[in-house]
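The complex is shown incomplete by one protein chain, all other protein chains being positioned as in the whole.
Right, chain A next:
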Amino acid sequence: MTTTALDLTADVVIVGGGPAGTWAALTAATAGADVLLLDKGYCGTSGPTASGGTGVWYVQPEPAAREKAMASREALGGYLQDRRWMARVLDQTYENMDRLGAEARYPFPVVDGRAFKGGLQGPEYMRRMRSWIRRAGVRILDHSPVTELLVDAAGTVAGVHGHRRQHHTGYRVRAGAVVLATGGCAFLSKALGCDVATGDGALYAAEAGAAMSGMEFSNAYGIAPTFTSVTKTAYYGFATFFQQDGTPLAGAGSQGGRSVIAAELLRAGTVLCQIDQATPEQQAQMRSGQPNFFLTFDRLGINPFTDKFPVTLLLEGTVRGTGGIQLVDDDCATSVPGLYAAGDAATRELICGGFTGGGSHNSAWAMSSGTWAGGGAARFATALGASALRRRLTGAGGVALRPTGGASYGGDPGAEAKDVLRRQVHPYDKNYLRHGDRLRPALDELDEVWARLRAGATAEPAATPRLRQAAAMVAHARWMYTAALARTESRGMARRQDFPGLDPAQRRRLTVGGLDEIWVRPESAARPELAVAS
């Protein structure tokens, strides 16, 4: 368990310093709150946006353009989006991108005399967000993973525990409200910038009583050259794919043909690719547009436009999937008082339905939901007043902190959990090309591992964050597969080989939750009170 060496207070604690966390911190600080931002890594480089960069869902506020933007992916998302939330996100993103240019002096490119705001270069964006929030008075603790939420006697979230890994000490923060902006869960796949995204926030939220939504749409896989990390998929829209012997792999594509790639990788182990459909002018534009896309190729001595190179698919889970913590209000409140969620940690079903994958919505969601969550948390903390600091706090964390079983865990629980995830969650024929006959045994094994972790796993303070990560990933996998089994149809990214058709009766969101016992039910039946009670 974490020893409490450092004792801090704040009006608002932000967990995670990616785009969602930094926008939340900025908004809360601007509203007058005393804000502390805690990052597992380093605010400014941590998370997929910093290293990957993002296309942004930035649309001019013209009715026709907005209508087109909202309608364009509704079918792809299985009609599970909410138009009101989409419109809010478009408005907020438009405002935030303009502020980024005006107040953070982001150097937008100029096209035809006008600033082009359809994308952000990751390192530049996140470096500026860090200095912007510091100017706004936000305190930042880097290399300080949060390990659990603290709650008061009524179950209201009132702070966090964590560990400062470069200072070898634990810490506690008392707070008026907490924003979880910990990113999604990519299961340590080594996809670009994703190894910090292990789903910690969702575990902590569930321990406090929150539920998840959209978890069946969490099987995103990104294309990368084999043995590399750069899962940037957009430019593969200009590619042709081949079998090992050079025959074109019919039906393969970056969009709408990724399952063909997955099937061929399973069958033959190799898929080759060549980005041969781009004109010389487009090739030059690609290079300036996304320099990090070419890092790998330049260093490996591959010319992707003229050479055939092997590709693989790396699991990006909920980072580019849809699932996350369920929201119950416009300010990104969760069903637990005092707890807010934003970015990949929160469900993106509201604007994406059952499909993300293609870039732009995710970044728009991160900055918009971050802005709302930061504002909501500041208001909640202000309303508590001074009484906030007098509450008696208890740790809400269970697995890997407070074992239930008595008997200690034989072996290395973290390593075993990772091994199960490698065998049951990463493989394409389990998580991507899904079939009930393969999902059920995988879920059984995940449940079994969870039970053993829950009963006996503990770690030294320095190793606790890692063990909590492992537990969070196992919890994610169980929510994902439980929801995937409950959706007996193919909609959005949740495709079932045993149920290939779309079932109009299942056009509804699924809520999933629980830790030792996982439950799933259609959203309409899951009132917030119920979620807390279960």
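In this section, a residue touches a chain if its C-beta (ideal position, glycine included) is under 8 Å from a C-beta of that chain, and two chains touch if they have at least 3 such contacts; residues count from 1.
Quick note on the criterion: contacts and distances are computed from a predicted model.
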Complex member absent from the view - protein name from UniProt, among "Protein translocase subunit SecD", "Electron transfer flavoprotein subunit beta", "NAD-dependent dihydropyrimidine dehydrogenase PreA subunit" or "Hydrogenase maturation factor": "NAD-dependent dihydropyrimidine dehydrogenase PreA subunit"
Candidates A:165, A:379 or A:521 - the one touching the absent chain: A:165
From A:96, A:228 or A:464, residue that would touch the chain that is not displayed: A:228
Of A:19, A:41, A:304 or A:338, the one touching the omitted chain in the full complex: A:41
Listed residues A:143, A:308 or A:521, member touching the removed chain: A:143
Residue among A:193, A:304 or A:353 touching the omitted chain: A:193
Absent-chain interface as seen on chain A, which is shown: 40-42, 44-47, 50-51, 53, 106-111, 116, 119-121, 123-124, 142-143, 165-166, 190, 192-196, 225, 227-230, 234-242, 247-257, 277-278, 281-282, 285-286, 288-292, 294-296, 298-300
